[in-house]
Every structure is written in structure tokens, then in C-alpha cells.
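What you see is the complex with one protein chain gone and the rest in place.
Chain naming follows the written order as A and B, and within any one chain the residues start at number 1.
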Amino acid sequence: MADITPLRTAAETGLSKLFEATRMKYPTGVSIAREEAFRYFEAVGLPTRRVEAFKYTDLRSAFRDAAHPAEMPAAEVAARAVADAKGFAGIEAVRLTFVNGHMIADLSDLGRIPAGITVTPLTQALTDGHALLEKLAPVRQASENPIYQLNTAFLADGVLIAVEPGAKVETPLHLRFIATGSETFSTATRALVVLGEGAEALVLESHEGPDGVAYQPNDALDVTVADNATFRHARLNAEGREAVALSTLSVKLGAASAVETVNVVVGGVLSRHQVYLNFAGANGRAVVNGAAMLNGRQLADTTFLADHAATGGVSRELFKTVVDDAATGVFQGKIIVQQAAQQTDGKMMSACLILSDEGQMMNKPELEIFADDVACGHGATCGALDEDLLFYLMQRGLPKAQAESLLVQAFLGAAIESVSHDGAREALIGTIEAWLAARG
Amino acid sequence: MPAVQETIDRVRSIDLDQYKYGFETTIEMEKSAKGISEDVIRFISAKKDEPAWMLDWRLDAYKRWQTMQEPDWARVSYDKVDYKDIYYYAAPKRPAAMSLDEIDPEILKTYEKLGIPLREVEVLEGIAPERRVAVDAVFDSVSVATTFKAELSKAGVIFMPISEAIREYPDLVRKYLGSVVPVTDNFFATLNSAVFSDGSFVYIPPGVRCPMELSTYFRINERDTGQFERTLIIADKGSYVSYLEGCTAPKRDDNQLHAAVVELVALDDAEIKYSTVQNWYPGDNEGKGGIYNFVTKRGDCRGANSKISWTQVETGSAITWKYPSCILRGDNSRGEFYSIAVSNGMQQVDSGTKMIHLGKNTTSRIISKGISAGRSQNTYRGLVSAHRKATGARNFTNCDSLLIGDQCGAHTVPYIESKNSSAQFEHEATTSKISEDQMFYCQQRGLSNEEATALIVNGFVRDVLQQLPMEFAVEAQKLISISLEGSVG
Partner (left out) sequence: MIEIKNLVVAIEDKQILNGLNLTVNDGEVAAIMGPNGSGKSTLSYVIAGKEDYEVLDGEILLDGVNILEMSPDERAASGVFLAFQYPLEIPGVGTMTFLKATLNAQRRARGEGELSTPDFIRRVNGAAEKLEINKDMLKRALNVGFSGGEKKRMEILQMALLEPKFCVLDETDSGLDIDALRIVSEGVNALRAQGRSFLVITHYQRLLDYIVPDVVHVMSQGQIVKSGDKDLAKALEASGYAEYRTGEAA
């Protein structure tokens, strides 16, 4: 079966044409292997359910057409879109603004970058052959993934953020991605964050766009965390209701480094967020959380992989999904412990609340372990709201809807508690509250 | 661990000689032509004196099998079987025995050596009269003896080789054969459907509680022979049966294929308890030889309030590919899977279960304990799914892995699919090693490393051992200790 070439879909043919047509327009440079990535992608095509890693998320049927890469928007269009942007809007931060996948320098705080940080537009870094571009694609497994390959092939813009060794940056860097327009389009952006030894930084990422437009964002965040450095990250997917939103976070952890990331999903008709961690140095620590609130016919896929290659790594994952209407939650997680990675401590938990008759949840939490001195575990639960708890709350006088909201909020809140930046945490709790309020 | 070097030396010095059942029986055999073809299938069917419908069924399966591909999704790697280079049928030359006295004494001796009582009189007057287990003994491709047939038939229980049942109870067999594992279910099941030679057939009539444990003992003896047994158990309304299965094979340098199909059907209020102690030859310490155990086992809780429970102790085979499953079709039906899978040396295990919830208020429980030692790879792979209409479905899964030594692997691949808000699924899995504190505590009280390990491992698997019938549990416990010999310092 492997040697039979499947019939190419309209979207696949379209992607090939677009690639040929647009490749010369994109920034080039030795560090970005567009050609290789696209040929890889072309060989296998858009994954279907037959591909194990996409068992629950059929990208071939999600992409009916290949949308044309978005052009740089006119200044007033961009300004209008940014004025309406809500994601992490109330937080004091240094903002780097992307509209339809293009960095808008005039709407970014390039003039007030905190000390210890260098921000270079990715287009410029590629043209100049920036030395840190060798840090692109920090995790092998991500490079073998078709979503990431498409991002590489069509990469149009992005940013390179370098944090000096020892710099402890308190002001969050806010990467805000805003989509606007009424016709379908695609975007491919990449942010590369390189933290020097002992550095600390917080990156906020928000993604939002119009409802009713089937645009196709594909964003990637590549992070290298040097020894003893700390990277904090909170991501909000508030894409439009029709968006097919793909994203990949790849992190390479140095010795005794720490990573804290959370992804909150409310948007997109289909979204897939992929997290790849490579514990390259000993005693790295990672907290990877997620909260998804889904309704209508939304599907949200969280695919997580932790590859422990060094000793003493600790990873904690908590993914919470609330499913309403005919929505579908997907969680695929895998902890790999290589033979050298003794004393690894990995715990992965996925919990789901189904609020409706038609909601569904697919869980696939895997362990792949080749070292004996480890403590690894995973758990998965799935079910409706606890009737006894509801009764207890109602007995104390809470109306049913309020009792449900309280329980749902407590359920999701556990995944957000880990966010150490107060403003970011409160903003994400606000997202949960807004979703519950809209539910009524 | 302080004794790492010692462990390695010890492992090296042991070439899995602990496999006690590796002897060979010399006996004249009748075999089909080597390889698989329509003629071979006709030969097997003729040998069994089968009706035409059975032959057609086989030929149809063969046709479909030729279009299929050997699956490669399991986490096992092996040199693919050359399906042209094995014998699909091998039977002792003597004609079928009418009584035990007519059985070839070599075969009787074989089963004696294996500790399987074929003489009812020995059982009845024996040391342990309470151990009354009816045995069907399958030697390569044929059943050589079935005990307690008379007593069972008094209760209305049919327990006989499936080849006989095809002739004597064609309607029952036709109604249920392939109804749980369809002919085209998977590559190995389809192959089995084409060439299966023997196995057990059990039918428990309505309301009958089978008066004794039923058991089949499978023995592969002949070289270059595949064993393709087929077992079909039907528990009619309100009946109960407990069935045990044991397997061994001689030590050989080349790999032998065992591709069995087991189908269970439980009608309303019926219960089937199926226990396996699988101890096929695992190959030597370098991975030479051993059985490829590619088995399809599935139970269908077809009736309301029915229950099927699988218990397995897997210690043998070079490669195990096996997922005893339950289709929970009847409302309020219940499926259980209790498993101990021990791998050592170069063994590869990819085993688990599927619990498919279709009916209302169906429940399932999965307890899986994997123990990896040596350079083995041990994977739990399982599916729990609740369909839209399976309201009130419940599952609890616990799968724990224990690693002994740093050259082996333990993996967990569960799929948990809920399409229903009232379904409640709970899954937990852990992987760990034997705690040094526990070891030290045991050693301080005077136990050797091996004794302490055996004790702790037995504690680790206790939840599953408790599910086995008493004698089987004792045997299984010994077997696990033997399988792990040489794995600790």
C-alpha cells in the first residue's frame, strides 16, 4: 500500500501550484530549507485518518482548497484590525503585531524593546543570514511533521527574539496575530526565541480573526532554552469560527532549564496545536497545560510529545477539554524516555467534560519507555458533570446554569493556575468566563 | 542498583534453559504438502471429513487472504513468515482414538510430562480429586483426547474438538462460526479461517452452569508447522462456563507460527470466563527461535446482562500479537480483561484489549500488568470506545508497567474514544521500577535478590492472579518467577 501514490486532492494540487508560484517571493537563505520541506510534504500529502498521528483529525477533508497566501494589508486596514484586537489587550506588554501573517512595524513596539532583548524581523534575519538562525527547527520530530513542513515551505514572515544570557526580562513580549478580511487566505509565520544561559522571558501569543471566513493560519514557535534559563509562554487561540488553525511549538530544553506553557482554545472550526519538547540537557523541567472550550461543530486537537533524552527531566502536562454541542476534543500525548534518560519523572493528564449528547472526546495518551529508573504515568478521564456536585451546589441555592458554570470554571481553571504572570492568568480566566457567559 | 554487573553476568550465563517444556516427541506424523494452496485446503478439509459448506468457507477465506497484507502497526519487528515454507497440517499417523488406550503412548507420555491429566481415572482417583477439569488435548493440528465427555453430556454441555462439532452439530457451528471474528477480520484471522485444523467447541445450553472447568491444552510438536487452532464457545441464555487454555512447544532454532482464532458468544444473562496461560517457547536469549503468537480473540456479549471475562498470563512466545476483546452489545453487559505479560530475553509483546461499548449501561474493566526484563519490549495497546447509543457506559482502566534492567522497554498505547456524554471513562497508567526501598526491606529480612524480586513482582500482579482459577494461579505464579529468572542481580 505504501508505494501506491494516492490521488491528489484539489488542496494538494493547489498547494503545489502555490508553492511554485510564490516561492521566489519569500525570503530565502541557507537556514530555511523550504524546498526540502515542501518535497517531503508533497511526497505524503495532507494526512488523513489513516496516518496514525492524524487518526482523529483529518486534514485532507479539512482543506477543501489551498487558500492563497495573504498579502501585506494596507496600513489603514491593519490599523483598524489592531484597534479591535482583544487578546491580552489589557496587559502591559511590548507588542509585536502581525496582521494576516505580516509583521506591521508601525503597529509594533519595536522602539521600546527592553534591555537584554534583541528583536529582528525574520525576513531581515533571513536576508542577513543571522547567526541564530541555526536555532530554527530545534526538535527533530517536529521537522518530520507535515504541518510544520508546510509552515517552513510557505513561511512569509516572523520574528527572531534573542534574550541575552542572564537577562531577566519582566515585561511580557506579546506576539499578536490578527487576521482580517472577508475572502479566504492562508498565513505562515514563525517566531524564533533563543534564550541565553540563565535568561528569563515571558512570551504571550494571541490569535484572533473574523468569524465566517475560512482562513488558514499556520504558525510556529521555535524555542531554544539554554542551561538554567526559563521560558514562560501563554497562547490564546481566539481565531474566527471558520478558521482552520494549525500551530506548532517546538522547545529544546538545556540543562536545569524550565519551561511553562499553556494554550487556551476557543476559536477555529478545526484547530491543531502541536507541542514538541526535547529534553536535551539534564534536569530540565516543563509544565505544559491546555484548556479547550468547544461548541458547535468545532474540533480541537492537542498533540503533545516529550522526548526525554537526558537524565532527571521532569514534565507535567494537564489538558482540560470542555465539549458542548456536536464538538470534538482530541488529545494525543506521548512521553518518550530514552535509555539515557534515567530518573525521568513524567506525568500526563487529560480530562474531559462532555456537556451535550453529541459531544465527543478522543484520547490517546502514550508512554514509550526505555529506561528503568523512571516514574512515569498518565491518566485520562472523560464524562459528564458530576450529578452529586451539581445537586450539592443547587441545594445551597445556585441555579443550575450557575452551578454548571462554577464547576466548568473550576475544571478548566486547574490548567491555568500554572500561569505565573497575574495579568495573563486573569486574562485567560476572563476568556473562560466569557465563553461560559455566552453559553448562558 | 548495586548489583548491576552481577545482573549482567547472570543474565549472560542463563540461556533461558528454564523453559521446561522444550522437549520434543518423536512420533510418526502425517502432513499436508508444504505451503498453502487450494489443494492443501482441500486436503485439510478432506482429512476432517468436512461438509461442502465448510470447504467453501475455507476456500473463500483463502481467496480473500491472498489479497491482504500482513499488518505492521504493532510495535514488533521480526523476519516475516514465509507462508510457502510451512506445513499447515500435521497429525499423528494413528487413526483418531476412540478411547485413551488407543492413543499413541508417546503422546500420552508427552501430556504426562506436561502435567496434563488425560486419564479421567487418574483424575478421579488422584491426589487432588477436587481438581476436576475436562481437557481437550490438541497436538499440532488435531485433538487427541477429550476427557469427561460423558459426564458433561449429561448436563447437556457439548465439549468436543471443533472438527467433530462441524460434523455432529453443523447447524450450531454454522450459526456462530465467524460471527464474532468475521472471515476477513485481519490477515491472521483470515489465514486461520482458510487452514484451521482443530480446536475446541463448547456449547452450554440455557440455564446450565457447566459442572466443571473446561480446558484445552495446545501443544506444537512438529517442526516447520504452523498451528491454526480455532475455538468457539457459546454460552446460551443464563448459562455459565469457565474455560482454561494452556500452550507449550519444543525448543527449536527457527520460528514457528501460531495463528489462532477464538470466538466467544454470550447470550442473555450468560457468563464466560476465559483464562489463558500462554507459555509457548520464547526463543533463546539471543532471540533465536520461538513462537510467533499472532492470535485473534474476541468475545461478543450479545445478550442483555451477559458477561465475558478474559484473563491472560503471557510468559512465552518470541512475539505476541494479541488483543482479547469484548463487544458489549447487550444492554447491561460487562467485559473484563485481566492481563499479566512478562517479557524477558529478546521477547516482544504487543498485547492489550478492545472494549467496544454499544449497549446501554455497559461496563468494562481493564487491569494490565506488564513486566519487562532482559532486552525485551513490552507494549500495552488498548481501545475503549463508547458509541452514541451506549448511554451510561463505564470503563475503568489501569495499566502498570514494571521495568527490570535498563535494556528493555515498556510502552503504553491506549485509545480512549467517547462519543457520548453519559459515558464515564477513567484511565490510569504508571511505569516504574522495583523500588530500592522495598528491595532493601525484603533483603534486610533475609530474602535474596531473586526472592525479593519474585515477591514484589507477585505483589505487582496480584490483582490479576486473583482472577485465575486456583490451580492455574499457582502455576502462573511459578511460571512468572521462572520467566524472570536471571533478570535481577
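A few remarks follow.
Keep this in mind: a residue touches a chain if its C-beta (ideal position, glycine included) is under 8 Å from a C-beta of that chain, and two chains touch if they have at least 3 such contacts.
What you see is a predicted model; the values in this text were computed from it and never measured.
Hidden chain, full complex: it touches shown chains A.
Between the chain not shown and the residues A:111, A:397 or A:440, the one that touches is A:397.
By the touch definition given at the top, subunit A reaches the unshown chain through residues 387-389, 391-400, 402-403, 406-407, 409-411, 413-414.
The rule we apply is simple: only the chains that are shown with their structure count from here on.
Mean C-alpha position of subunit A lies 44 Å from that of subunit B.
Put simply, subunit B touches subunit A in their complex at residues 69, 73, 388, 401, 403-433.
Considering their complex, residues 1, 52, 55, 339, 342, 352, 354-384 of subunit A touch subunit B.
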